[in-house]
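Removed from the display is one protein chain of the complex; every other protein chain stays in position.
Should a chain be cited, it is by its letter among A, B, C, D and E, assigned in written order, with residues numbered from 1 in that chain.
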Amino acid sequence: MSSDRIERGIELLEQFRKGGSQSVQKNYSEIAPDIAEYILGFIFGDLYARPGLDLKTKQTITITALAVLGNAKPQLAYHIENGLNIGLTREDIINSLIHIAGYAGFPVALNGIATAREVFDKLDGKNKN
Amino acid sequence: MSSDRIERGIELLEQFRKGGSQSVQKNYSEIAPDIAEYILGFIFGDLYARPGLDLKTKQTITITALAVLGNAKPQLAYHIENGLNIGLTREDIINSLIHIAGYAGFPVALNGIATAREVFDKLDGKNKN
Amino acid sequence: MSSDRIERGIELLEQFRKGGSQSVQKNYSEIAPDIAEYILGFIFGDLYARPGLDLKTKQTITITALAVLGNAKPQLAYHIENGLNIGLTREDIINSLIHIAGYAGFPVALNGIATAREVFDKLDGKNKN
Amino acid sequence: MSSDRIERGIELLEQFRKGGSQSVQKNYSEIAPDIAEYILGFIFGDLYARPGLDLKTKQTITITALAVLGNAKPQLAYHIENGLNIGLTREDIINSLIHIAGYAGFPVALNGIATAREVFDKLDGKNKN
Amino acid sequence: MSSDRIERGIELLEQFRKGGSQSVQKNYSEIAPDIAEYILGFIFGDLYARPGLDLKTKQTITITALAVLGNAKPQLAYHIENGLNIGLTREDIINSLIHIAGYAGFPVALNGIATAREVFDKLDGKNKN
Partner (left out) sequence: MSSDRIERGIELLEQFRKGGSQSVQKNYSEIAPDIAEYILGFIFGDLYARPGLDLKTKQTITITALAVLGNAKPQLAYHIENGLNIGLTREDIINSLIHIAGYAGFPVALNGIATAREVFDKLDGKNKN
């Protein structure tokens, strides 16, 4: 697993979280190593590394898409934390989730807010589990 | 149908398209007048008029949400045109739609791009129908 | 294709529309005859013929489910017409579609209302196509 | 947060569960107070307080919509309990969830029934967690 | 609950897992006995017992459909285990889940892989819960 694309993807992901690319590779190394390559090469090396939109806008789009999907809670939590790491505020994220209530319905917005709350609580050392 | 909220919503929608609020009211005046009130009061008067995110960011979120839903083509076309009217570029919109390919899959991205293309062609006077 | 279940399903469907069961069989006779059997046996013979809820309530549930799915326009139009045939009013159907705006979002409600409008116009002899 | 709409929404929600409106406000008071206002004003003050359909029919529509969405378990449990509080029977609710198997597929129906079972068990003092 | 269809469905389900049909009946005997009948009669007696596609292909289709739905985790785990019982390999299942990343997006593929991992771990006696 090595190419310019993947190197670019690793570099990009490291901007979001230090050690992030190694986590991805380790997590899928036994069960599905190809998917780790695609996450790094396609998601981060292609989509995130494309010119055009700044990183904050891309992250807002990712968070919106994941919240609207409605069945992507682990990914939504991961990308909310990534968003905070590159400069989105907690208010930005909550405001984005409130805005989608009109388009995807209240349950999608409320479940997105619940996931954001869990991320915020974890970061504040308030573990609810 | 009159209240501060609805007045605020009408004003907001008029920023996107002149005569927009009248179109909404006329379109639903016979079959479902309440829904016109909710579009103006809740979507534009509550969600769009909230402080926090600027209008371009809100419009990017709306476009993303509608594209990810996948079954909201008339609304997506309407909001792509609204986005262009308040300063999003065609490139911004295409870039947003490309970015969601990783999260909602290629069909959602490709169908979003096809809808954007129809809007652009209409605005350019190239009617494909 | 004959059994008590299917006979019961045919009888049930005929309450909604005269000749309805023959249409189903004819429509799928070449490409997928089994699916016609399942529509008559499972959808109408099992689900619709079950005791418990009256026919109007069942039809309201069907219309809600189809509208929320968002990608079932031909089926939604069909079942809106069926609903009118067994005593739901146009207002009942529009009221149901408005109510889901809060749960499935406005696009789903608006597209449902648009489909209802097409059915009503067809029945009124106003063909918009 | 005070207006005729919101007062009407509070009153409506209190018909479903005593203290319900205070719970909503408290739950979102820190993270997203606006969403509490929208739940009370739009969901309960607008949609539920509209004339046209009786409360039981509206609640059947809500339960159907939430079950079909498939990713709204907390909201489905909440509204199943609300339904019981205004006179829907357990059988009514199970019958509604069975009926959607044909339209949204068996997993949606089975997961809806599983959520109903958890609500019933909680009410019966059989806590499975 | 007895008919040729249901007998055929019971026989079919027993090919996937010994005692499987009894589990289904027992699980729903109190809350919704009809749904057990429909699972055995329609899902296994009609769909799985139809000629045309071999059982492995049908099971690959079921696993794909459940993964793409995204909100059917208990059913996906159940059918992954059924797939292993009739000869699909763990690699086959992981390969199927990877393939859908392009069509339904990465979250759906990653959550499907996570469910497969839980099934594999359970079978290996590594219980993560």
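Keep in mind that, in the parts below, a residue touches a chain if its C-beta (ideal position, glycine included) is under 8 Å from a C-beta of that chain, and two chains touch if they have at least 3 such contacts.
On a predicted model such as this, the values are computed, not experimentally measured, just so you know.
Student: Counting contacts across the entire complex, name the shown chains the missing chain touches.
Tutor: Looking at the entire complex, the absent chain's contacts are A, B, C, D, E.
Student: One chain is left out of this view; which of E:I35, E:L84, E:A104 or E:V119 touches it in the full complex?
Tutor: Final answer for the missing-chain contact: E:A104.
Student: Name, in rising order, the residues on chain B that touch the hidden chain in the full complex.
Tutor: So the residues of chain B touching the missing chain come out as 70-71, 94, 97-98, 101, 105-111, 113-114, 116-117, 120.
Student: Against the chain that's been left off, what residues of chain C make contact? List them.
Tutor: That gives, for chain C, the contact residues 28, 31-32, 34-35, 38-39, 43, 66, 69-72, 74-75.
Student: Write the list of chain A residues that the hidden chain touches.
Tutor: 3, 34, 38, 41-42, 46, 50
Here is the rule we go by: only the chains that are shown with their structure count from here on.
Student: In terms of C-beta pairs in contact, which of B-D and B-C ranks higher?
Tutor: Of B-D and B-C, it is B-C that has more C-beta pairs in contact.
Student: Let me have the rounded angstrom distance from the C-alpha centre of chain D over to the C-alpha centre of chain E, please.
Tutor: Spacing between the chain centres: roughly 30 Å.
Student: For chain D, which residues are shared contacts with two or more other chains?
Tutor: 34, 38, 42-43, 50, 66, 69-72, 75, 98, 101 - these are the residues of chain D that touch more than one other chain.
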